[in-house]
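Below is a structure I'd like to ask you about.
One chain of protein is taken out of this complex; the other chains stay put.
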Amino acid sequence: MRLEDTLLKELSEAHGISSKEDGIRKIILKAVKDHVDDVHIDSMGNIIAFQRGSGGAKLRVLIAAHMDEVGFMVTGFDSNGTIKVRNVGGIDGRLLPAMRVEIGDKKVPGVFTWRPIHVSSHERDVKKVDDMRIDIGVDNKDAAKGKVKLGDMVTFVAETVTMHGPMVRGKAFDDRAGCVQMIEILKSGPYPVDLIAAFTVQEEVGIRGASVLVEAAKPDAAIVLETTASHELPQDEDEPDQTSVTKMGHGPALYVMDRLTIYHPTFRKHFEDTADKYGIPYQYRSPQYAGGTDAGIIHISGAGVPTVAMSTPCRYLHSPHIIMNLDDFAHGIDLVRHVLTDLTPDKLER
Amino acid sequence: MKALTKKLVEAWGPPGYEHHVRAMIEEEVEGLCDEMRVDTLGNLICRVGEKTGSNKRIMIAAHMDEIGLMVSHIDRKGYLRFESLGGLFAPTLMGNRVLFENGTVGTLGFDDFWGNYSKALKNNEFYIDVSMGSDENGGNDVGDIKVGDPAVFLREFEERGSRWIAKSMDDRIGCVVAIEAMRKLKDSGKVAHEVYFVFTVQEEVGVRGATTSAFAIDPDIGIALDVTPAGDEIKTTATDTRLGKGAAVKIKDGGIVVPPEISAMMINLAEKNGIPYQREILRFGGTDAKAIHLTRSGVPSGVISVPCRYVHTVSETVDRADVEACVDLVAAIASTADLGL
Partner (left out) sequence: MDKDKLKEHLKTLTEMHGPSGHEKPIRDYLHSYWRDLVDDFDVDRLGNLIGIKRGSGPEPRKKIMLCAHMDEIAYMVKEVRDGFINLHSIWGADSRINLGKIVIVHANGRQIPGVVGAVPPHISQYKEGQDKYTPLDEQWVDVGMPAEEVEALVNVGDLVTMEAVLLELNGDRVAGKAMDDRASVASVTAALDYLQTRAHVWDVYAVASVQEEVGLRGAQTVAYHVHPHVAIAIDVTMAQQPGVSGDEYPKLGDSPVIDMGPNFHPALYDSIVEAAKRLELTAFEQVSPGRSGTDAWSIQISHEGIPTALLSIPVRNMHSTVETVSLKDVDRTGRVMGEFIAGLTADYLDTLQWKTEEKESAE
């Protein structure tokens, strides 16, 4: 699979910080409308696309991937025209010095200021985001307010490019990669099962969009498409935190457990069996350092939903430059297509 | 009751992997209930009695899972790192043994024992040793164990006077209370309400089983049966309960403020039936009641606890008399038509 053949470049370069996913919705609606029977936006802002199944199995499967990305929100202005922000979602404070950003719908360019090393070399503690400021090139508060509004979202600036072979680089693959996988899955439907494809909002601020899916969708099973960490930097082999979590190029990663979910054993086995049957590589994500996915709320919604999460391994998540392997990404699409085609009710029993 | 307790506490059942415990309980309650089913998450739901005009639908939950750990990484030398399944505390780990589902026994060690034995350690500084011998590179042969395999502590049940000591009293003793109460109701034939005894899953990782089963059952009243940390360990300030002083009736913990009419109902029934009880406030913690009481439009809920020393260790210690008091109180609630609510 080549970068140019997917929507990945367009979607990952678009701006869509949690609760401000409008730009992403626009692209996705256009991409899916000819491949689904119905599409609507719910009151949270989730896109819910329905694709009627072709078979008699009558199972309803919810697939979810989140549209939002992490970033910052404008919280105030200094008299000298610099801008105060707070982060939306989890961001490592060590990334901020000298970072380039774009602010608001007009994409006003700005930079995080940084005290020159000549006067700050003794400062080793990471500054809190409250103590960082963005400079947009103006000299007073009124001028700043003329360009940027309170509450405007601040986005990383990064181009999506091919690095080498299947390795691509860009921002917001978490989780636009999952969104693109879902679009590709819808394109090659219908499947024997009914598909409810949910492009969710606000995952990064507490899996909020996914919290409202199950009541309306009433699914028999759910699949969450995500990205997950691949930590392959060289490490001391005697250090306790030496797991790479996943390995790039070893296929999509399934989950046994993360902080919010213990994944459904038989449904998970169906993924394994399907991958083995069609010769699709897959790996398990180590339970170590495993935060959570939209599955965390989906699987305990209502009377419970058998749920599996599958992630494309990525390096440097939540940074402006995420690296991903397009082969892993493509294998993930392939696996879910087969999983849906071969899904029968006995695969969901305990 | 002792034989049942021994059987259940020695069973293997980390969160999400309660199938062995469920099978044992299914066998035990067969014939004690009117209906039995297993839901999506693996909760075992047993109904006793029926909903008539004015009686209540009561959900009584005891969790089947126990704290455990899961292999997260196997290093080059064949030592295993792990994530905790539920609240695992570093001081309880060193030298302890854990059991995998395939029967493999592991030993817990920590990094540089001789250099660090007097220091406060973190969970991620511990590892599991499952070596069955050396592999070709001189490392540990780990057999069939792989990343993602769960394990639980390995320890036998002990009896010392009226004290019972074991791993996973939390919350197999709650399961015992539920089963014995079901037996009592069967014997007396006095069931005044539609009572759902729910043996829940995944309590230790965030009351997940109770969340889905309470939604499905939609009860009028919820009751969790669990252990509670005893306040009679040395210098314990978080709570005031004592072993042997009776069933602990919850007033409040980190997960619920028990509605005063629910705790009053329990206390009244205890006094009326001569069942020893004590009032319990716990500064932290939570039980299945945390999930049940926030279900749908809200479910008035309470908790009946067995005071327990050394919770979340291999030597969770309860007093038999307290267990009996809990059984009597649960049976009294299920068989009293007018609960005054």
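In order of appearance the chains are A and B, and numbering begins at 1 in each one.
The rule is short, and it goes like this: a contact is a pair of C-beta atoms (placed from the backbone, for glycine too) under 8 Å apart; a residue touches a chain by one contact, two chains touch by 3 or more.
The shown structure was predicted, so the numbers you read here are calculated from the model rather than taken from an experiment.
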Neighbouring shown chains of the undisplayed chain, as defined at the top: A, B
Option touching the unshown chain, where B:G109, B:G139, B:G244 or B:P259 are the choices: B:P259
Hidden-chain contact residue, picked from the options A:P109, A:G137, A:G151 or A:G165: A:G151
Candidates A:E4, A:E215 or A:D346 - the one touching the absent chain: A:E215
Absent-chain interface as seen on chain A, which is shown: 18-19, 22, 25-26, 29-30, 33, 41-46, 72-76, 84, 86-89, 150-151, 202, 205-206, 208, 211-212, 215-216
Residue ranges of chain B at the interface with the undisplayed chain: 237, 240, 251-252, 257-260, 263, 279-281, 283, 293-300
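Here is the rule we use: only the chains that are shown with their structure count from here on.
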Touch list for chain A against partner chain B, complex: 237-238, 240-243, 256-257, 260, 262, 264-265, 284, 286-288, 290, 299-300, 302-306, 350
Partner chain A, residues of chain B touching it in the complex: 15-16, 38-42, 70-73, 75-76, 81, 83, 85, 111, 124-125, 127, 147-148, 202, 205-206, 208, 211-213, 215-216
